[in-house]
Every structure is written in structure tokens, then in C-alpha cells.
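A single protein chain has been omitted; all remaining protein chains appear in their positions.
So that you can tell them apart, the chains are marked A, B and C in the order they are listed, and the count of residues begins at 1 in each.
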Amino acid sequence: MSSTYGTLFKLSTFGESHGPAIGVVIDGCPAGLDFDADFIQSELDRRKPGQSRITTQRREADEYEVLSGVFDGKTQGTPIALIIRNTDQRSKDYSHISEQFRPSHADYTYHVKYGSRDYRGGGRSSARETAARVAAGAVAKMLLRQQGVQVQAYVSQVGKLKLEKSYQELELAKAEENAVRCPDPDMAEQMFAYIDETRKKGDSIGGVVSCVITGVPAGWGEPVFDKLHAELGKAMLSINAVKGFEYGSGFAGVELYGSEHNDAFYTDEQGQVRTATNLSGGIQGGIANGEDIYFRVAFKPVATIMQDQDSIDVHGQPVTVSGKGRHDPCVVPRAVPIVEAMAALVLADMYLRNKAAHL
Amino acid sequence: MSSTYGTLFKLSTFGESHGPAIGVVIDGCPAGLDFDADFIQSELDRRKPGQSRITTQRREADEYEVLSGVFDGKTQGTPIALIIRNTDQRSKDYSHISEQFRPSHADYTYHVKYGSRDYRGGGRSSARETAARVAAGAVAKMLLRQQGVQVQAYVSQVGKLKLEKSYQELELAKAEENAVRCPDPDMAEQMFAYIDETRKKGDSIGGVVSCVITGVPAGWGEPVFDKLHAELGKAMLSINAVKGFEYGSGFAGVELYGSEHNDAFYTDEQGQVRTATNLSGGIQGGIANGEDIYFRVAFKPVATIMQDQDSIDVHGQPVTVSGKGRHDPCVVPRAVPIVEAMAALVLADMYLRNKAAHL
Amino acid sequence: MSSTYGTLFKLSTFGESHGPAIGVVIDGCPAGLDFDADFIQSELDRRKPGQSRITTQRREADEYEVLSGVFDGKTQGTPIALIIRNTDQRSKDYSHISEQFRPSHADYTYHVKYGSRDYRGGGRSSARETAARVAAGAVAKMLLRQQGVQVQAYVSQVGKLKLEKSYQELELAKAEENAVRCPDPDMAEQMFAYIDETRKKGDSIGGVVSCVITGVPAGWGEPVFDKLHAELGKAMLSINAVKGFEYGSGFAGVELYGSEHNDAFYTDEQGQVRTATNLSGGIQGGIANGEDIYFRVAFKPVATIMQDQDSIDVHGQPVTVSGKGRHDPCVVPRAVPIVEAMAALVLADMYLRNKAAHL
Partner (left out) sequence: MSSTYGTLFKLSTFGESHGPAIGVVIDGCPAGLDFDADFIQSELDRRKPGQSRITTQRREADEYEVLSGVFDGKTQGTPIALIIRNTDQRSKDYSHISEQFRPSHADYTYHVKYGSRDYRGGGRSSARETAARVAAGAVAKMLLRQQGVQVQAYVSQVGKLKLEKSYQELELAKAEENAVRCPDPDMAEQMFAYIDETRKKGDSIGGVVSCVITGVPAGWGEPVFDKLHAELGKAMLSINAVKGFEYGSGFAGVELYGSEHNDAFYTDEQGQVRTATNLSGGIQGGIANGEDIYFRVAFKPVATIMQDQDSIDVHGQPVTVSGKGRHDPCVVPRAVPIVEAMAALVLADMYLRNKAAHL
């Protein structure tokens, strides 16, 4: 189990879906940062269940408590511990699956690896764990804000409904104005209807979250292994249900010629080095080049569906798994703040590492 | 600069394209492994330049030397240092770009981050660095072989030429029979012609490497952050020119319903837990489930092209960059052993970490 | 701030002396360990304040809560979070020193490094932080117990009062029968009187804690940098007020000839490899050799004394610091469980690392 992340801005997360609490310790946040307690709560609210009828109806206030690291409204350079009590666990919803392996969940692999598992709500493998990431990510965002860095994610695809516009053609701020978190209002409406229809069928559907990061100065990133995009990729792939990551031109870029793909450098009127195009996605050789960083993250359909499914139990015997519990028919609306949080955590770490890369 | 990788099976790589040597230290390889010196050389030969007219004509024997860690034909549990001398550097090929930033190379970002750079052949940012990875990966493969794990990669796309067959429909061993490393002979021929034509135009083209890993026992992988696919993703994204990673159903999976995407468990005739389908790509909750692991890696077109390009110099002044040097018009044929090497390194580390996950 | 420790059995501690809580997350404890909740409390009770009149009169119940990682009485392989609420903070006791640098405390260095500090009770630099280590150490002891490893520390010196007997000549279990934790009852009485007298003078005094570890199998330890004794040394030196560490023959061993110091190997009646003497302290080349491991840890006199002292304030102006607050006149009695905890944490980590050192 590796629930620690980061080299200098380090996380250690903990907590099971139906245990007493989930939380995170951040070790390495520099001292002197204004601690915006309300902002953390607002970020948790963006992730919390029960936001609309297309998200799970589990009722968690997701109120957090600061246990350490903050004094007189400022970070102290000491570890910041944040906990969120679990309050609406309905563990009995899960007693029927205590000996079953739900298809495409982590039940079987946890069972094999650890010999036993907390089956209630998926235990540690539950996406509830990401609330701790969002809380930590909010602290990372505070640090980045001070450096002029903004992270903004949005839903760009649900099932086959795909937003064909690039991020420059969208008003990203509008993403927060609808339940789907798609910045195009028309598309948002279609997506909402589609998710709701899927929900009514007792099914689930996948989607894509896109993310744009602005204001990262040239220089952040630590090749050859900890390239900025490699760390972003790992961070995204560590989120529940993620199946793919691409940045800049991504998979589509493989069809281009070098003469089409290369981003020509020029000096702009302010004397700033820029590139005429940005197929590089703001990262070259694993280091930010000062252009916008953008990437896409693929989420599979949620494994829990309200339909009967064939499976086996812990004894290898065939069983029928029936869908119960409260789940999201599509995770991407709630995944938006999680993607942002993980991106912020990567960048906060890279910011600190870059400081240490110089005399 | 982070040139170290891995938690228990740890690498530390070094070397510039035109410096005296490149190499790697492996710290954490268990003792008692039969050291197959010839196998390392054969893996390096798969990656080395000059294999055919569609790869760079740089002539490097890429012969390696073992400096430590092996005695009486066996690993000793002590660090294994492998070095490869650079012999065919033509540094003067690069003098013209010593003050220029080549488009979509790492010249500018290294310059900004480190204040200076070894401009000869891209210095540390050169893909020559991956020879050290391949050497280390060969050692990881020896370890995995003993555990019954096989890693096999192949080219599945070059530009718009895309192999539509799944890996089960292919004889993967055939990939090594042609210069492109595509297991479908007809497609391989088309790809070869296409790359050669691109080369003649002085241009470059992207591609996709697919990889299949068999024999991984259920249990390998360290959630929540070091999920098996997250580590594979990071490892792949750390390879030069990679723009995207997807495993199992990948980006295509987002368009499926949960009822279509879920992999039903069953017990096979040998009493082994299996899944009827494998959209999970052999990994559930970040842990191997015993099925084949498969993933795809997107490579952009090589940035070096034999055409004039607009750019700027270190003083911000406009310059024309002319293509010189010896480069690959398409990296994917030589990327195949690199993808395998990185996958093997991830798995060797996960194998050791899984041992430590139990009492 | 590095509040994380360990490679595989990893800790992340947090908390200030007068904040809401202190605690620890253990990431990497294997699944399936019987979780002895009472044992953790009993270890905390050995460290807690107010045990006798020679320890600080701060009244902390030091009751802990498990937030995660345990289900059905067993560890789950997931992170174990333990917190201890602070209940008897008298922060006003510290308002007078909010702008003063107490001599030989960490006030000045934290102020310089972090720019601000939580001055209440020493904030993060308070030895209160060690309660989290004791809680984590109790979990490590559970794991070691299963492996047949026992860790036992005791007070061997207070000021000039020095126990001249070796650990083999003592009944170590008797250490827990007196307030000083010295296994020699006569010496314990003298030490108690001496500490009490020192307390009455408003002064403090140093001491030495000795520690013996039995049952460690040959093989644990990770040279060349993470030698078993090097990790033990670091762990001990990380405890508040520690000034020195020696193992085996220690500083006295430098006066011996090699012919006196070498431990001759022999095979005992059970066919077990043993050494005739054990000046090596159970560790050779950084790896346990199966003999008892023993070491000594020097603690300076507590910096807080009930006397006026010259110092300066944050503006550099001379001030008189007057001793207030509730403090130990001698730390070693309460340091005994802390030394044991840190030793247990090192050994638990080495146990897991040794598993990963083999094929």
C-alpha cells in the first residue's frame, strides 16, 4: 500500500469508505502561506456527493477539521493534518457483498493481495479516498495561486457526447455553472440528460476530463524520470477509474508530420519567448516552457451498476451480484475537482523541487 | 534533475549524448540471479542506431561493460553498474545550434532551467539516454523471466497506418522479424514504405507502441498512488517523445456503458479465477488481477527534421534552424525495446514491493 | 520539515504541543496483523506525563483513536491513522515567551527557518510529538513480536550516577517496577532521589538510556548507507534532547586492540552460528548477525529550568527568561518507551526491506 505521494510537498492519505474518518497529512508545505480555510471547504463541496440527481445520493457533509500545521491563520512549515469524518455510512448496504467479488471493482485484487478486505463501500479502494486528495489539493492551490498558477478542469466528453472545441474556444469558468461541469451550456444540457437516462437504466457511462494550467513559469519539471507530464500522468492514473492520459497533441499527434507538429519559437512584443503553436502542451523535454499546459484524462464507466451481474464469491463459486448502494452513474462531474487537486499537488511539488535545482 | 527511478529495484542513470559514456546503476536487484550478459547486449542491439535505412545512421556499437555487482555469473545483491561508451559522436554537427533553440526540442527548457546546456546532440535530453534504460531493463527482464513474466511490445501505428487487430489476433513474435517491429507482415511493409518516404521528404512521423505483459500474478501493484497502471504510465511518459498512455479499454472505454465494460469473474477448469472479458487490462484497483496486462503508448513525430524552421536564438533573435545530424524519421521501431525495458523495470519493482506487503 | 520516516514501514507524524491533536499515519504495515489496541494504550501510558513527581505535571490522558487501517481486529494493509487529542494545554503559560528565545530550545532556529512559530509549549519542536512515535512504535512492536523480536530499554545513567553493570547482569524486566525505569533497584532509588533534588533546585539533569534487542535473525540491515546501526543511530538522534549514540563496544571500543575486540565465530550445540564475545553489538557490516543488539543513547539535561536565564527576544534585545510551564527535570525515565518505539520502527522497516532483498 503506497498512500504517500510527492518528493517535497508530500502527502500521506488514509481512511476507508466506512471507517471513522478519512484524511491526509501534508508534509513539506512551506511556512508563511495564508491558510484559506473556507477555500478548502468549497473545494470539498465541489467533490461531495449529492450535488444533483446525477450524482450519488450518499449524504456526506464532508466537513473537515485541521489538526495541525496552522497557527494564526498561516502555515507553519510543519505537517498539516486534515481529517473528514465519515457520517453517512450505510454499511449494511454492503453486507450482501462481503463474500462476493463485484465485477471490475477492486474486491478480488485487494482480497488476493491483502488476504482480507474491508468490504464496506469498497474500503480503501473507494473513491471516497479522493476527498482527502481534494483537501490537500486545495492547500496546493493556495501555494500555486501565490505563484500565479491557475488549474482549471472541465468535462469534455460523456459517453459518445464529445465537446469538439479546444479550451481556447471555451469560457472555462462556465463549467461550474452546471451540474455536469461542462463549459458549453448546450453540451452540458445534453450530457446531463444522457447521464440521467443512463442512471434510470441502472447503468453507468464513462467520460473525459480536460484540464488547463496557466501561469506555470518555464523551468518546472524534473527530467529524465520525473518529467512534468510523467508526474501529471501518474497522478491522474492514480485516480479511481482512470484508463488513459494524454497531453498536448496526445494520441492524435501521432498522425502528424514533424513539420506540422513542431512549435516554432518566437519572441513576443514583451520580449517573452513564446511558441506559435502549442502542440507540445506547454512541456518540452519534461520541463514547462511557459505556454499553457493542457491534458485529457479518460474515465471508464463506474463499475457499480443497478443490474444483476455474473460473478464469483471468495470460494470461487458462481454468484449473482445485484447492484445496491448509492453510486454515480458517471464520475466525471465530480472528478473535475479531483483532477484539479492532483494537478495542483504535482505542480506544488515541482515548484519546490525547481527551487532546489538551483544554486 | 531526477535520474533516479524505483522504490526497491532502483535505477540511477547518467550520461549525455556526446559525453564520454552513458550508464546506469541498479541498486536493489536481489542476489542469486543468473546474469545473462549476452541477453543485455542483444537488448541493446534491438535499440541501437543504424539497424536499417529507416533509423538514424549514427554508428554506435553500444557495447556495454559491467563495473560491479556480478560475481561468478550471478548478481550479488550489490549495485550493478553498466556503462556504454559513446564512440561515434560527431559534435561538430551540432556547433551550428549551440546558440539556437530547435523547435519542439528541450533546448529552450533546459537552457532556462539549468542556465546552460550541453547542446551537442541534445546532451542529457537526447534519446541516447534510453540505452541505459534498456540495459537496466534487460536485468529486470532476467528477474521477471524467473517469475514467469514476459513483456512484449510492438508497433501498432505509424502516422495514419493503424493495425486494427487486437494483440490476441497477432503473432507477436513476428514483430522482431521486420525493421518496423510490427507483427503483421503486410502492415509492416506499408509502414516501412511510409517511414522511408517520410525520411526522403526530410520529415518525421509519429506512431504508437503497444505492449502486452503476461504471467503477472494477481497481487502486484501498490495503491492508492502507486497503482500498477499509474507506475506504468509514468514510466512510459518518461520516455522521450511520448504524448499519451492508455491501458485496457483506454480512451475508447469512455464511450461504453458499465454493463458493457465490466469484466465478469468466473472460475476456470483449473480452479483459477479469471475474467470473461478483459477491458480492465489486467489491472483492477491498481493491482494486477492475473489477466494479461496491455497498454498503448503514443509517440509524437521526432522534432528533428531535415527542413528549415523558424526559431530564435539564446538572445531571443529570429533564426532559421536547418536540419542536420543523424536522426530517426520515426522513433517507434527503436522505441519497442525501450517500452519493454521500462515496463520490466516497473514490474521488477512491483514484484519486490509486493513481497514486502506481506508478513 | 521532514516528519516522514521509513522506506517500507513508513510514518508520517503531525501535531503541535498545543494544537488540537497530534498523530501519525503508518503506511506500509502488512495486512493480517492482530491489532492489540490495549497494548498501544499501555505504551502511551508509559510515556505520558504525570507518572510521578519526577515527571512533568501536565495532565494528558493520552488516549488515542484509530481512524483507519483496522477492520475486524486486524490490520488491512492500508494506512493506519492514530490520533491523540491535546486536552491539558495551558497556552497562557507560554504567552510570556512568545517573543523570547529560550536558551537551548528550538525557538530561535524555528524562528529563523520558518519565519514564524507556534510558541505555545514549543509547538512542533515539543517532545509531545514523541507520543505519536510511541503509538506507531507499538504497532511496530506487534509486528516484531510475531517475528520473535523483543526490544527493551532502561535507564543506565542519570547525571554522574552510572549503572556499571552490563545488560546481561541485570533483570531488565525490573526497569518497569520503578519510576526511574532503572532495572537495579538500589541505583533506581539513588537516581530518583537525585532527580527529585535537582527538580527542587529548579534545575534539570541529563542521562543515558540503554537498549537491548533480542531475537533479530541474521540478515536484517541494508548496507552500505542504511546499515542497521546507522538507521538506529539516526532514529535515536531524531529524538528530542539526544546528543549521542553508540552501539556494541562504542566509544570505549576505540581503546582496544583488534585482537581484543574481534568476536570469534563458533558453532553452538544447536548448530547455530554464534560469536564468543559480542563487542560488535549484534551487527557486522551493517547487518544483524543474530546476536543481541545493544546500544546507548545520551540525553542532555532538559533546556527548561525554573531559574532566570539571560537571552534575547525576536528583536535581538536582551531579556531575562524565567522558567514557567510544567517540565521534566530529567527526561530519561519517560524516554525509555520512546527509545524502544524508535528501535521498533527501524526494525519493522528492516524486516520488510530484508524480505524484498531476496528473490
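Heads up, the rule we're going with is that a residue touches a chain if its C-beta (ideal position, glycine included) is under 8 Å from a C-beta of that chain, and two chains touch if they have at least 3 such contacts.
The model shown is predicted, which means the values in this text are computed figures rather than measured ones.
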Among shown chains, those touching the left-out chain: A, B, C
Given C:Ala153, C:Val208 or C:Ile293, the one touching the chain that is not displayed: C:Val208
Among B:Pro49, B:Gly69, B:Gly137 or B:Pro301, residue touching the chain not depicted: B:Gly69
Positions on chain A contacted by the hidden chain, ascending: 7-8, 28, 30-33, 77, 143, 146, 352-353, 355-359
Hidden partner interface residues of chain C, rising order: 1-5, 7, 13, 101, 103-106, 108-110, 112-115, 124-125, 129, 157, 159-160, 198, 203-208, 218-219, 221-227, 229-231, 233-235, 237-238, 243-251, 253-267, 271, 273, 275-276, 279-281, 283-289, 298-305, 307, 309-312, 316-318, 353-354, 357-358
Chain not shown, touching residues in chain B: 1-4, 10, 12-16, 19-23, 25, 27-28, 31-32, 65-69, 71-72, 74, 76-81, 83, 113-118, 123-124
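Note that in this section only the chains that are shown with their structure count from here on.
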Innermost chain, where centres are averages of C-alpha coordinates: A
Proportion of interface numbers common to chain B and chain C (over half same, under half different): same
Distance between chain centroids, defined by C-alpha means - chain A, chain C (Å): 39
Rounded Å distance, chain A centre to chain B centre (Cα mean): 26
Residue numbers of chain B (touch at least two other chains): 7, 353, 357-358
